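Removed from the display is one protein chain of the complex; every other protein chain stays in position.
The chains carry the letters A, B and C, assigned in the order they are written, with residues numbered from 1 in each.
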Amino acid sequence: MPAGAVPRPPQTGRMVSTSALELAARTRRFISEQVLPVEREIVVDGRPMDDALRLELQKAAKEAGVFGPLSPVEHGGLGLDTRDQAVVLEAAGTSLIGPLALNCWAPDDGNIHLLAHAANAEQARRYLAPLAAGEVRSAIAMTEPAPGAGADPGMLRTTAEEAPGGWVINGAKHLTTGADGAAFVICVARTDDGPTMFLVDADNPGMRVLRRMPTLDHTSAPGGHCEVAFSGCFVPDSAVLGEVGLGMEYAQVRLAPSRLSFCMSWLGLATRAQELAARHISRREAFGARIAEHGLAQGHLADNEIDIEASRALIARCAEVIDAEGPASSAARHHASVTKTFVSEAVWRVLDRAVQLHGGLGVCEDHLVARFLVEARAFRIYEGPSEVLRWSIARRVLRPYR
Amino acid sequence: MPAGAVPRPPQTGRMVSTSALELAARTRRFISEQVLPVEREIVVDGRPMDDALRLELQKAAKEAGVFGPLSPVEHGGLGLDTRDQAVVLEAAGTSLIGPLALNCWAPDDGNIHLLAHAANAEQARRYLAPLAAGEVRSAIAMTEPAPGAGADPGMLRTTAEEAPGGWVINGAKHLTTGADGAAFVICVARTDDGPTMFLVDADNPGMRVLRRMPTLDHTSAPGGHCEVAFSGCFVPDSAVLGEVGLGMEYAQVRLAPSRLSFCMSWLGLATRAQELAARHISRREAFGARIAEHGLAQGHLADNEIDIEASRALIARCAEVIDAEGPASSAARHHASVTKTFVSEAVWRVLDRAVQLHGGLGVCEDHLVARFLVEARAFRIYEGPSEVLRWSIARRVLRPYR
Amino acid sequence: MPAGAVPRPPQTGRMVSTSALELAARTRRFISEQVLPVEREIVVDGRPMDDALRLELQKAAKEAGVFGPLSPVEHGGLGLDTRDQAVVLEAAGTSLIGPLALNCWAPDDGNIHLLAHAANAEQARRYLAPLAAGEVRSAIAMTEPAPGAGADPGMLRTTAEEAPGGWVINGAKHLTTGADGAAFVICVARTDDGPTMFLVDADNPGMRVLRRMPTLDHTSAPGGHCEVAFSGCFVPDSAVLGEVGLGMEYAQVRLAPSRLSFCMSWLGLATRAQELAARHISRREAFGARIAEHGLAQGHLADNEIDIEASRALIARCAEVIDAEGPASSAARHHASVTKTFVSEAVWRVLDRAVQLHGGLGVCEDHLVARFLVEARAFRIYEGPSEVLRWSIARRVLRPYR
Partner (left out) sequence: MPAGAVPRPPQTGRMVSTSALELAARTRRFISEQVLPVEREIVVDGRPMDDALRLELQKAAKEAGVFGPLSPVEHGGLGLDTRDQAVVLEAAGTSLIGPLALNCWAPDDGNIHLLAHAANAEQARRYLAPLAAGEVRSAIAMTEPAPGAGADPGMLRTTAEEAPGGWVINGAKHLTTGADGAAFVICVARTDDGPTMFLVDADNPGMRVLRRMPTLDHTSAPGGHCEVAFSGCFVPDSAVLGEVGLGMEYAQVRLAPSRLSFCMSWLGLATRAQELAARHISRREAFGARIAEHGLAQGHLADNEIDIEASRALIARCAEVIDAEGPASSAARHHASVTKTFVSEAVWRVLDRAVQLHGGLGVCEDHLVARFLVEARAFRIYEGPSEVLRWSIARRVLRPYR
């Protein structure tokens, strides 16, 4: 292989720990017994996915000992390494709201990771601790309406200018996940020294959540995807997260783990849809035989199984790379790009086939797979659209030949 | 080619008439000017798609001279043959609610076709005339919950038994499109002489619309997809549509044109999504260039264009076959199966790529393509799921080799 | 639709003429009875595909009245318009060597078309007449080794400089189809006034066929794909085809019809492979049933049928556009790009599935489909690789939004 090629770390580590497998089994049981009934109320009966419900679910998760798989031990989390997270989050993801119940859902999971990396002691006490405990929710305000930063973070237009004792932030953000009801928002803004992250409290009069955008994935997120305006928003110096000018570096620290967490959870939902589909076609007949005996239905199940196993295998390998090389390493970023692209598309295919296997009932939300499909659509876009990821993968493949 | 092979009629006819192209242009103008603003109100502002709105739109269509492209001239329709319908319905379909405005949307379009074929004079006066005029809506109750008739009509369980002066219908139906608010329902029920169609008035006390099922495609249908119960439902002999025992033959008459009409309309929506996507990426930048200059975005546009053209070409060919051989001919059914399978999947791909090309905004319903995608999901299932159609296509391909 | 959009000509013409359908039937009979036995000798027994065999086949075609479907009547051809060519060439293409037998195979078919457009009377007498009669073969030398013209004709490096009484050509060409044994080569070279086409006789001492390149498609081409060197190659002024500087315009005249002819012929081969596969799986059993009864095998057959019908429909539409708007029109070029991209990929899929349906025998050349697949691989590359075509399609789609 030519020098400078795609990073391929040793892969000499272990796969999953025994204790993580046990925890995953416990998590799956918790989801089945305590979360699935609530999920049905939300999807079918229209029960609102609000903070009251979130707190109720998280309380149950704490009692079941499955709360906080992504959080550090010192903040009440389970302190798993990435490889062990994989099996636990897959179990959590078997419900649309499972990761939320365990406090390992976006954007809080990534923000916990980010704060653990970059927050000072006071910030950790004030922001990380209640977030890891599930007492509050958070948001990260990165994406902007055109011509600001979308898939290309280099186009950042929100600014922060120094003012006596602090900074004044101005700019428009949108698709800010979870902003409605968040206790604080991590705002990325351009300063003279480069992009910088700021911790902005919800009651800051300079920040306004304008509206929840009418996105397809409205079930799984209690705080929506919002338009947020920063208008003469003053924050003190103590609101700077980490160092001024290092906002993009911190974003990188957050990125690979965040992409991979999504993969783990959505894979769980794919396995659930596969089970629903297998059960459905095993019970229903058409053209003189159970649907499960028709070859094209079997083909869908097999393709699902292949997509699920390939996703699981890629996640395991990427997790090992992150654990071995660090979340912001070149290898971690490359593997996370490859994995996120494949898994987001594989999950979509699995859910789509599960709908098809349900026949006419597949598009009725009370059979759940319809809702799963719709909720999953954004996964191929957020945290890097497939097209942008493919472009970055190709550039890395090409590097040694320049 | 071996004897008995797939029917390939001569294809010696004309393509489209000049007058139909003119009508299509007029239709597209009508949609742009009068329907698109209403569509936006429905999708974005949540204006209900009810009968009041339907009547308002249809009134406008009448004034614009574009009402009734699928209806017979003697009932106020435009009397187009299938080839000419293709270009007009594609134009109508550029809005989700365009076909409804023109009174050429399911299930009324197929029911008009069916009644024109099978109704006697009195039935035509009482049911076909007001339906073709848009004064009322209708439904057709075919699909049943398990273990009844789904994709396999042979599993029909709803029964009709002779009673003095008429028939008594018992059974459960679901996914009955448009039943909520329909003036009458065409119910397919099993009699001693075979499946038979009955015209059941909405106020028949033996028929109850139990609920609208929570399907993904809630925007485009004013009457929903419903569960309907027939319980000791008495209808007089005059309610028999056509002849007793010929229900499946009539369903065949209805089927190929109905499948093809869906293809035409949904193709229109695909062309609209392609325009929205092309416009979007021409205006927005990322990574130092307009998105329209990035190769993978161009690839999506080109794949869309190929899918659109192939769909259009297949529809044109199938329409010619229907016009030449009749809607219930073996050739028409084969070509409609091929065309419906391809077009339903191609439309899905086009809409999905259009979402992807919109980036994060692609999953926001106020950019419309998100709603288009969700509404279109059922198209790969209703009027024959792709898997069942592939099976029937293969059997026809294999016939000469048995 | 915005102004400047993708050209969509009226499509108001007829489809196919009755006489063409009759000719197609005759052609298919001729192929079955007289060409298929020879094809088997070539593929299975290794009989060389040389000019002796070509002349033998063409003699038979003349006697059967099916010779020259692409040639003008005044040169002994059948003078079909493009729509009628479609059905005849599809019939001819049911054998790998069928189009050669009918004298409608590359590069001679395109060269006949080109010469009919651009040759003067003397050139027509000397080059077009014997070519249309099948007395000689020809080649067109366009593609060059890097850094010359490949998919991008703008990179042309072969030069022609004026000399007393004529021109001196220097440069290297490769992938020159049919050059080995061709009576003349049409060489595209750069002059001060732009790219120009020159007729170079095979015995010109300045032109040398260096070697046949070891390409995958060695069965269907008697003259191979060659490396050709032009070294101080003098040609008289009378060797200029058409006007100096118009070489690219003439190439455009040739391009859309040439792309479409390939589509027609290869579609024929796809239909043949489908028949071979359907017959094979109808005769062979596995796992307790004929393979034809297994769902995934049926799925392949159905997908083949859909690909075949969509290809046929796109070809028909594109042919109508060429007939209505002319072969070098913007509409013809766009539709030929769309059609060539789809059909070349669809044919590949069909042949690949036919191989798969043959199981282990599918990769044995004596079952023919293996050879078909290998021969077809280049079709997705020559006359415009799919990637370049997609790029050009997208640019046309985007034009109105600039």
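Heads up, the rule we're going with is that contacts are C-beta pairs under 8 Å (C-beta built on N, C-alpha and C of every residue); 3 or more make two chains touch, one makes a residue touch a chain.
Everything quoted here is computed from the prediction, not taken from an experiment.
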*Of the listed residues A:62, A:317 or A:349, which contacts the missing chain in the full complex?*
A:317
*Would you mind spotting which of B:79, B:295 or B:400 touches the chain that isn't drawn?*
B:295
_Which of C:160, C:374 or C:398 contacts the chain that the document leaves out_ = C:374
_Touch residues of subunit B, complete complex, unshown partner_ = 294-299
*Which parts of subunit A are in contact with the chain that was left out?*
1-2, 6, 10-18, 21, 28, 274-275, 278-279, 281-283, 292, 295, 297-299, 301-306, 309-310, 312-314, 316-317, 320, 335, 338-339, 341-342, 389-391, 393-395, 397-398, 400-402
*Touching the hidden chain in the full complex, which residues of subunit C are there? Just list them.*
44, 143, 146-147, 150-152, 154-155, 174-175, 213-217, 225, 283-287, 294, 296-297, 300, 355-356, 359-366, 370, 373-374, 377-378, 380-382, 385-388, 390-391
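As a convention for this text, only the chains that are shown with their structure count from here on.
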*Which whole number of Å gives the spacing of the CA centres of subunit A and subunit C?*
51
*CA centre of subunit B versus CA centre of subunit C: separation in Å?*
40
*From the C-alpha centre of subunit A to that of subunit B, how far is it in Å?*
38
_Give the residues of subunit A touching no fewer than two other chains, as numbers and ranges._
294, 296-297
